[in-house]
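With one protein chain held back, the other chains of the complex are shown just where they sit.
Each chain carries a letter (A and B) given by its place in the written order, and its residues are counted from 1.
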Amino acid sequence: MARWLLARVMNTHAGAFGLVTVVVLLIVAIAAPLVALHDPNAIAPIDRLQPPSLAHIFGTDHLGRDLYSRVVYGTRVAIGVSIVVMSISLSVGVLLGIGAAYAPRALDQLVLSIFDIINAFPSIILALALVAVLGAGLGNLILLVSVVFIPQFGRVARAQTLSIRNSLFFEAEKVLGTQPWRILLHHVLPNIIGPIFVLASMNIPVVITIEAGLSFLGVGVRPPLASWGNLLHDGYTYLDQSPWPAITSGLALMLATLGFTLLGEALRDAIDPKLRRER
Amino acid sequence: MTDRAAILQMESVVVRYGRLTAVDRLSLVVGDGETLGLVGESGCGKTSLAKALVGLTPIDRGRILLDGADTSRGDATKRGWLSQRIQLLFQDPVASLSPRLSVRRLLQEPLRIRHALTPQTWQEVRQLVVDLGLSESLLQLYPHQLSGGQARRVSLVRALAMRPRIIVADEPTAGLDLSVQGELLNLLAQLQRRLGLTYVVVSHNLNVIGRITDRVAVMYLGQIVEVGTTRRIFDRPAHHYTAGLIAANPVLDRARRRKRTVLQGELPSPHDPPPGCRFHTRCPAVQERCRLEEPALRPDAAGHQVACHFPLDGG
Partner (left out) sequence: MAAPLLSIRGLEVRYATERGPARVLRSVDIDIPENAVVGVVGESGSGKSTLALTLMDLLPGNAQQSAASLLFEGVELSSLPRSQRRRLRGTRMAMVFQDPMSSLHPLFAIGTQMVDIQRTKHPELSSRDLRQRAAAMLTRVGVPDAAARMSRYPHEFSGGMRQRVMIAMALLVQPKLLIADEPTTALDATIEAQIVELLRDVRSDIRGSIILISHSLGLVADLCDHVVVMYAGEVVETGAVDDVFGAPQHPYTRALLDCEIDPWAAVEKGAALPRIPGAPPDLVEMPAGCVFAPRCPQRHERCGVAPALKSLDGNRTVACWLR
């Protein structure tokens, strides 16, 4: 199954590019200490705002820190945050969604209303508001952005579960006397995974952007921890003195967003027709 | 009637979906080891009844006794009680198989449910697969890769793996070509002899019903209008609807083609059944009494039952 997916994704240029980019980013994120060439937090005021050179291949920021290394560690933050956020949203969302599908009407409507309330706010505004109440910082950031995405997973999981409960094979399992936990594990979950997976992969670039945005605004990841967002902020502040901080962090953000989006779309195209054919 | 022991007894069963009464005070007995046919057109309630028998749809009134036990009380309501005694073969076999499981896992599932998956039981299941004419190479396929006939047989093995005494078959020959129909029906007959099964066959195909059933119950708008031996139903139907239904069946042999008594009128909607005898709006022998009074299902001396004030042949 995985091999088949791989083949389908690599089939298109866009998909191949996306996959390669994501793989590279993942490697960079995991092996950051190995990939970075300097300590990202090493301050050297003498070397501030230098253009790219052999010693600093991306140049330096306003505190003389190596841009390349900071971008590399920023990758860690971007990818780390998005994966953790997705995992939390997915788990909570799917749980709530399946629960709502099985629950009595009143409870179902309650859960849906909560989803609607969360969805009513544009994601960044909501995240900002929550940060304002609960304070900034990486931990809070992760928690709050997770909340923003729960409704999407919840709705998809609920809709899929409802459609499965109405299906003939679900009835067949009931006639067979299949235990409810077995139905959930072997018949509901496997049929939900496809669309959920696609949703997750398409949302990762959104999370990356939100994190970068919040960090840019100063309410996300705070310096000295490197995030593309706050790198961009600094770069913006010192743009007239050196374009390199802004360019390098901006490019990294662009590349990551593009790569994940293309990969997500390729996965969706690969998985969806399969689902459609099976029905 | 039948001189077999009763394995299924339906007593004044009522099945409702909201305000629609799909099955209305239906009483019927199924004998152990027999093949009972349930016939009727759209809206007659035969599918709802079939679902109620296997516990998919709750009964609003009345009761169903399986081997003497009331299926709505006590032990019989526990998950697994019904499924180990009565199983259902669905009309659309491919759609009734969970799409993400391989045939192998689908076949192992009933054994796991019974906590009885052992090398020996698995071997028995595989043997059954072969006996039913399927190749073992099917085990690794997924439902959407199976033909209708193959999926039907896989469903059959799954049902049999629960060791039921009764199997309800919903349109077993639907979608099957004429040339392969016989194969499935022969299979079902063999299994019945070998395992002592009781069958309830829901079908609109009168030829099949006429050949494989011992008794037939004819349904119209949620009620039984006639029950009797297959022979009697086909040779001397007592209810006017039964006669119309039999006459409507296209017959190949020109010599046997009877004078067509084509039933006029539309099938009334089950949401709004006619008063009195529900069939009176289409009955060629309708009289005043039929519009006012609902006829009860009454047996004659031979045990044949008909619900009609003025049955054919004087009942």
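Here is the rule we go by: a residue touches a chain if its C-beta (ideal position, glycine included) is under 8 Å from a C-beta of that chain, and two chains touch if they have at least 3 such contacts.
Just so we're clear, the structure is a prediction, and the values are computed from it rather than from any experiment.
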| item | value |
| --- | --- |
| Displayed partners of the chain not shown (whole complex) | B |
| Residue touching the undisplayed chain, where the options are B:120, B:135 or B:179 | B:179 |
| Touching residues on chain B - with respect to the absent chain | 41-42, 177-183, 185-186, 189, 193, 204, 206-211, 230, 234-235, 244-245, 247-254, 256-257, 260, 262-264, 266-267, 282 |
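Please note the rule applied: only the chains that are shown with their structure count from here on.
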| item | value |
| --- | --- |
| Geometric centre distance via CA averages, chain B-chain A, whole Å | 53 |
| Interface residues, chain A side, partner chain B - complex | 167-169, 171-180, 182, 186-187, 190-191, 277-279 |
| List of chain B residues in touch with chain A within their complex | 54-56, 79-80, 82-84, 87-88, 90, 92, 95-101, 105, 109-110, 112-113, 142, 144, 155, 158-159, 162 |
